[in-house]
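Missing here: one protein chain of the complex. Every other protein chain is in place.
On to chain A.
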Amino acid sequence: MTEPTSTASGAIALDGETAARTRKRFPFRLEIDPSRKESPWWMTIVSVVLALLACAIFFAANGKNPWAVYEKMWTGAFTTSFGITETLVKAIPLLLCGLGVSIAYRISVWNIGAEGQFAAGAIAAAAVTIYFPHLPLYATIPLMLVFAIAAGGIWGALTALPKTYFQVNELITSLMLNYVALLLLDYLVFGPWKDPKGFNFPGTPMFTASQSLPVLGDTRLHLGLIFALIAVALYAFVIRFTRWGYELRLIGANPEAARNAGIHIKRHILIVMIMSGALAGVAGMSEVSGVTHRLMDGISPGYGYTAIIVAWIAKLHPVGLVISSVLFGGLIVGGYSVQTMGLPSSISNMLQGAILFFLIAGNMISKFRLSRNG
């Protein structure tokens, strides 16, 4: 760099020779920084911006003005009261599932089973409408919550027990249990729980008013938002201010040290997975009772998986989770609203994928540092 002409000519001359000499002439080199485990907070924002820029190239290649596309997405998702409430409706399951996986990720338990735990919660909530059809609202909703928490918790425990007792990899069990839960859901809505007046179209009967979560005015924004916000507040409080939260942080930072300090890691894994599943279960319950008003095939367009990206973007931070779930809710809502411009609906998938890609890349890059060559 100090002598550009000579370096350049030197590099050409050196072609084929040992790289060591070139490296010596180059004033900086990349190396892994062992002290950096986390990427800085601004890296998340840089990643999201880079993802938006990368997708802008595709919009431009499609003959659309990228700025107009993003503006339309923004106005569709965040500027009207309809858009905002719909974005929040999408954010509720993402936030609850995102919280669930975040708790598990805190102690490096890689729960990717939120999708199945979500389905278990939805099934349990629908079970209340099938087996206790005539309860009033004030009995139905709490009962649904209890059922959903239990079902999601059990589904989480199904992953945790083999992990703690037989060292079975939780990535595999939690993923496979997703399919079990979704197939169970399919079985129920195609079979025993099918609406008898539904002309054989899969789905339970529509929930009655006393089986549906109260909504805000004329919108679809439902009480699930409060469940989610309470859960976030509890999560923040528990992690920061309780002994149990401290132990979780300790396990996350250094499991070896935690074990030596006498912390029961197995018990923590079990409790954390039950909580993780229960939160996704509440998401499933609030989705059937608040939005779809029936249990049906395809109830989740992948909330449990998107929640993993949501948690990752938020770096498991409670406030970050709220922001990233609203952002992704907006991406889904905005993705549909740009269709009237003649763009395909897969745009929101493309953006989600791009954000994850740049985020992971950003995380990796932040592990390196530039150091001056001596």
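Here is the rule we use: contacts are C-beta pairs under 8 Å (C-beta built on N, C-alpha and C of every residue); 3 or more make two chains touch, one makes a residue touch a chain; residues count from 1.
Keep in mind that, in the parts below, contacts and distances are computed from a predicted model.
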Inset, instruction - Choose one: "Succinate dehydrogenase iron-sulfur subunit", "BMP family ABC transporter substrate-binding protein", "NADH-quinone oxidoreductase subunit F" or "ABC transmembrane type-1 domain-containing protein". The correct choice is the protein name in UniProt for the chain not shown. - result: "BMP family ABC transporter substrate-binding protein"
Legend entry - Of A:Tyr131, A:Phe166 or A:Phe199, the residue in touch with the unshown chain: A:Phe199
Legend entry - Candidate in contact with the missing chain, chosen from A:Ser212, A:Ser324 or A:Gln352: A:Ser212
Inset, instruction - Check each of A:Tyr179, A:Phe237 or A:Phe368 against the chain that is not shown and name the one that touches it. - result: A:Phe237
Inset, instruction - Since one chain isn't shown, list which residues of chain A touch it in the complete complex. - result: 76, 82, 86, 89, 137, 186, 190-191, 194, 197, 199-202, 206, 208-209, 212, 214-218, 220, 223, 225-226, 229-230, 232-233, 236-237, 240-241, 287, 291-292, 296-299, 301, 318-319, 333, 336-337, 339-340, 344-346
